[in-house]
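Before any comments, here is the structure.
Only one protein chain is missing; all other protein chains are in place.
Now for chain A:
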Amino acid sequence: MASPAALRDLQRDLENKANDLSKLQKDISKNHQIRKKYTIQLGENELVLKELDLLNEDANVYKLIGPVLVKQDLAEARANVKKRIEYISDELKRLDITLQDLEEKQNSKKETILKLQQKIQSLQAGKGKA
């Protein structure tokens, strides 16, 4: 009989799609976490920059690199922090775009799954009648 085979195919298809969807959702949640981390870092860096701007020009600034504190030039530190902020905001933008993309993919996947489910249901109903 053709219909049981078709049904099995459809169900396998549905399973695959469901797996894809769950993978997508995992990606999205991971992306969200990364985004959160970056947002926190951005806030911290902005605070640092504010404090560095408030420092006197002759103040001693150190950077913790591994286990040692390395003395740094104030201007250099400021430039570094600014660069870091730029980098983080770029990264945030990039993440936003990928997130949007992923969400679109997720929605389309959901739709296809819904359609598949309906198809299977109608097939099953047809079989029940026959």
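As a working rule, contacts are C-beta pairs under 8 Å (C-beta built on N, C-alpha and C of every residue); 3 or more make two chains touch, one makes a residue touch a chain; residues count from 1.
In this text, contacts and distances are computed from a predicted model.
> Using the UniProt record as the reference, specify the protein name of the hidden chain from among "Exosome complex component CSL4", "RNA polymerase II subunit 5-mediating protein homolog", "DEBR0S1_17568g1_1" or "Polynucleotide 5'-hydroxyl-kinase GRC3".
In UniProt, the chain excluded from the picture bears the name "RNA polymerase II subunit 5-mediating protein homolog".
> Could you tell which one of A:Ala6, A:Leu55, A:Ala75 or A:Ile97 touches the chain left off the display?
A:Leu55
> With the missing chain put back, one of A:Lys17, A:Arg35, A:Arg84 or A:Lys119 would touch it. Which one?
A:Arg84
> Residues of chain A in contact with the chain that isn't shown?
41, 44-45, 47-48, 50-52, 54-55, 59-65, 69, 72, 77, 81, 84
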